[in-house]
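Here the complex is missing one protein chain, while the rest keep their positions.
Our next item is subunit A:
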Amino acid sequence: MTASPVPASETQPPEHIDRNRQSNGFWGMAAFLATDVVMFTLLLVANIYLRRYSHGPGQASLDPGTTFWYSLGLWASSGVLILAERLRRQTELSGLLYLLTAGLGLVFVYGQVKEYLRLTHLGARVDVNLFYTGFYTVTGLHGLHVLVGALALIVAAVLRFGGRLGERRSGFTGGLGLYWHFVDGVWAVLFAVLYLWSGP
């Protein structure tokens, strides 16, 4: 070996100096959400394609009015989350805002459960026809996403209160933020397609 190699420390930047602005967690979550985009798209396409052949209770049984108000809560939570991240220096306030975000998500899930119970009571169960098979599958998967996100937000709030949500965990907050906004965005599409659009 004639050329003198450079110490690794000089050829690789120290980990805390980030050449790109976003953390690993952010990009990892972005890749994960790409898988979610494919999955939600395919489930929704299945519903759109199959609902033409559906008999019995259909879209008319849904309650877009009430669901809209609960949805508004979910979408508002995205704004609250942005605020929670902006105000990260004020530990107490930021932690409370994280809790509020999670709370709004849980309220949305509560609204979904209420809607499910009402529909089931009307006889619009998952096994009744093609529309409702797809409806419950795709909204159920979305509800699961909200539930998981709300749990992660509660974890974030607890870490924030304890002052343990610093730079070192920027991957967690970055990824969580992206996830939550994505889940809210998906609901906008689902709400439009399932509740408002009468189909092809």
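As a convention for this text, a contact is a pair of C-beta atoms (placed from the backbone, for glycine too) under 8 Å apart; a residue touches a chain by one contact, two chains touch by 3 or more; residues count from 1.
In this text, contacts and distances are computed from a predicted model.
S.K.: Which choice in "Sugar ABC transporter permease", "Aromatic ring-hydroxylating dioxygenase subunit alpha", "Cytochrome c oxidase subunit 1" or "Rubredoxin" gives the name that UniProt lists for the one chain left out?
M.R.: Per the UniProt record, that chain is "Cytochrome c oxidase subunit 1".
S.K.: For the chain left off this view, which of A:34, A:72, A:151 or A:196 is in contact with it?
M.R.: That would be A:34, which touches the missing chain.
S.K.: If the hidden chain were put back, which of A:24, A:120 or A:170 would touch it?
M.R.: A:24
S.K.: Among A:120, A:137 or A:170, choose the residue that contacts the chain missing from this document, as touch is defined above.
M.R.: Selected residue, touching the omitted chain: A:137.
S.K.: Considering the whole complex rather than only what is displayed, give the residues of subunit A touching the chain that is not shown.
M.R.: Contact residues on subunit A toward the absent chain are 1-9, 11-14, 20, 24, 27-28, 31-32, 34-39, 42-43, 46, 49-50, 53-55, 126-127, 129-130, 133-134, 136-137, 141.
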